[in-house]
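Only one protein chain is missing from this complex, and each of the others stays in its spot.
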Amino acid sequence: MAELKNELALRGLSKSYGAARAVDGVSLDIGRGEFVTLLGPSGSGKTTLLMMIAGFVEPDAGEILLDGRGITPLPPERREFGMVFQGYALFPHLSVADNVAFPLKVRGIARAESERRVDEAIQLVKLGGLERRLPRELSGGQQQRVALARALVFRPRLLLLDEPLSALDKKLRGELQDELKSLHRTVGLTFIYVTHDQEEALSMSDRVAILHHGKVVQVGSPGELYERPATRFVADFLGRSNFIRGRVASADGGGFRYTAGGLGFVQADATAPAAASDVLIALRPEKIQIAADAAPETANSLAGRIERWSYHGTSFQMTVTTDVLGPLQVQVPAWRCRFEPRDGLAVRLGWDADAAIRVGDDEA
Amino acid sequence: MERLSTGMPLSKSLGWAIVLFLVLPVTVVVPVSLTDQRFLSLPRDHLSLQYYARLFTSEAWLSSILQSFVIAVAATVLAVAVGTLAAIGCWRINSRATEILRVLMLAPLIVPTIVYALGIYRLWISLGMLDSYTGVILAHGVTAIPYVVITVSTALANFDPRLEQAARNLGASVGQTLRRVILPNILPGVVSGAIFAFIHSWDELVIVLFIASRHIFTLPRRIWDGINDNIDPTMAAVAVVLIVVTVALLALDLALRGRRSA
Partner (left out) sequence: MASVSAAGAAPALPLRSRLGTRGVYWLFTTPAVLLLAAFYFYPLLSVLWTSVTEPKPGLGNYALLATSPAIQHVLVTTARICALTTAVTILLGYAVAYALVHLSPRARRWMFLGVLLPLWISVLARAFAWVTLLRTEGLVNQLLLELDLTREPLHLMWNELGITIGMIHYMLPYAILPLYANMRGIDLRLVAAARGLGATRGQSFRHVFLPLSLPGIVGAGVLVFIFSLGFFVTPAILGGNRVLMIAQYISIQILEVVRWGIGAMMATVLMAAVLALMALLARIVDFRRLFGVG
């Protein structure tokens, strides 16, 4: 039963190029049928990690287990993993049908069977009628579908996707995100998806692993990661965040008090830090309440002045300068903003004890 | 993705082996030129510079070297001047007609030299220009034009045409634009073209076999006679000198390109 829980397991994978550690001791369990995204900025090691799983890059240390069996030394063609490459890597000299048939051809699958499965795969990605076209005669979105069909046609054990949508324009990207998600439900296969686009990662994945400097910083569902980032990097990379540096004044079971810039604040926290220790608090711009007249009725509050503001249709973005904490980013839904923002306006800011979260400081 | 492992030692060693087949046979002339024997062979007892001494004291060889040098320099000047201007003209006009013209200018690289040699032989007979400096220089210069056109066109391809327009807009005449803006920018290409044109003339044998006889006896012509008549080790010394000159010129070209890209 254990293999049902952990289909693919990465154990302490490392890879260096010269002095640079591209991947640094990564361990990760990926369950059967899961949609897992490896998310990180460029150079974070996510592509190298995917290439190790695919078998193109040999790890310096660590191993890869599939259903408990080590597959680290297997060459890529014996792993039976489907892969959608960045830029798709469609064979320019082969038609759509021949591209999709390629994995079956190299496996020596009989012609009739091959034709049937190619047809099935092409229908699955809704490319019927384009079988005889060459890749260069297709749009970007169509090429992406061919790559998908080609990766799925041989019934791989799992599907690896390396930034499959990065070459497409924004609108098309949105449509294909939905399609990929529903394809994932249809085929019920494990998807391992690499991207640097946080919105894409949040909207599609069951779980996201955030990579930074070759290490997995945090793994969790999109909601967990957004609401409870473990470190400053995660809080900053997924969405935006204000950071408050403070010193713990007192702590009890449900939280602690801290001082920052000479003012006292309260913070809810299940695992309270030691008194007099330094803490870093992440506070999302949309979690801050703002009012022009009376102070908001929140556990924390302070006074400031609007430095800059801009209108974004659904919301206002404001930079509010405070004497105590310096500039803070604030986002207010337009319909909830009770006053007309203007430069220099005196305002009160406030947030509840559980609106912010204490994070680890990995940027220091 | 650049980091995909492509460890294919077999295909790489095969490649190196074939490159060795390209390079090694040529280098054999070096030890042979240093032989202490009286015939073409590897040195037996000690290394000897006797054949270099013979080469550089032989009036025949020296005069051939001098003639080849004079002809190559003159042909290079001709080809560079004409070829550079033509390349710039084609680049600036850039129409269907100049495309065709550019291909026509490459003809000397494509048409076998023996065919041209026949034609120019016939023309020089009728004009009484056989066995003359002018005749050889013209023939070599004309056939060197494509080398200059290619290198200058390549340099121009990397030159922003708006610079030319800017210069004209700022009040420079065509001549001033050429001198002050275009030429300084494509100079490495012009120099490359000059080097290749020089090597072309310096090595050229087939045309010379037809249009020169007693008066003009270039270095390749003398080597040709030497190989066919009496193979003496002086020839190896000549070959070494030829190789050294070529390598030096190519190193110069490489250095100039390196400076351009730096």
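All chains are identified by letter, namely A and B, in their written order; residue positions are counted from 1 within each chain.
Keep in mind that, in the parts below, contacts are C-beta pairs under 8 Å (C-beta built on N, C-alpha and C of every residue); 3 or more make two chains touch, one makes a residue touch a chain.
Source: prediction; values computed, not measured.
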Option from A:Val36, A:Ala54, A:Ala97 or A:Ala251 whose C-beta touches the chain left out: A:Ala54
Contact partner of the left-out chain, one of A:Leu65, A:Ala89, A:Leu168 or A:Val324: A:Ala89
Contact partner of the left-out chain, one of B:Leu34, B:Cys90 or B:Leu130: B:Cys90
Selected residue (touches chain absent from view) among B:Val142, B:Ala167, B:Val190 or B:Ala212: B:Val142
Where the unshown chain meets chain B, residue by residue: 1, 4, 6, 8, 11-12, 14-16, 18-23, 25-26, 28-29, 32, 39-42, 78, 81-83, 85-86, 88-90, 92-93, 98, 101-123, 138-139, 141-143, 145, 149-150, 153-154, 157, 168, 173-176, 178-179, 199, 202-203, 205-206, 209-210, 220, 223-224, 227-228, 231, 235-236, 238-239, 242-243, 246-247, 249-250
In chain A, positions touching the absent partner: 54-56, 75-77, 80-83, 85, 87, 89, 91-93, 102-103, 105-107, 150-151, 154, 160
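By our rule, only the chains that are shown with their structure count from here on.
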Centroid distance [mean C-alpha coordinates] between chain B and chain A, Å: 59
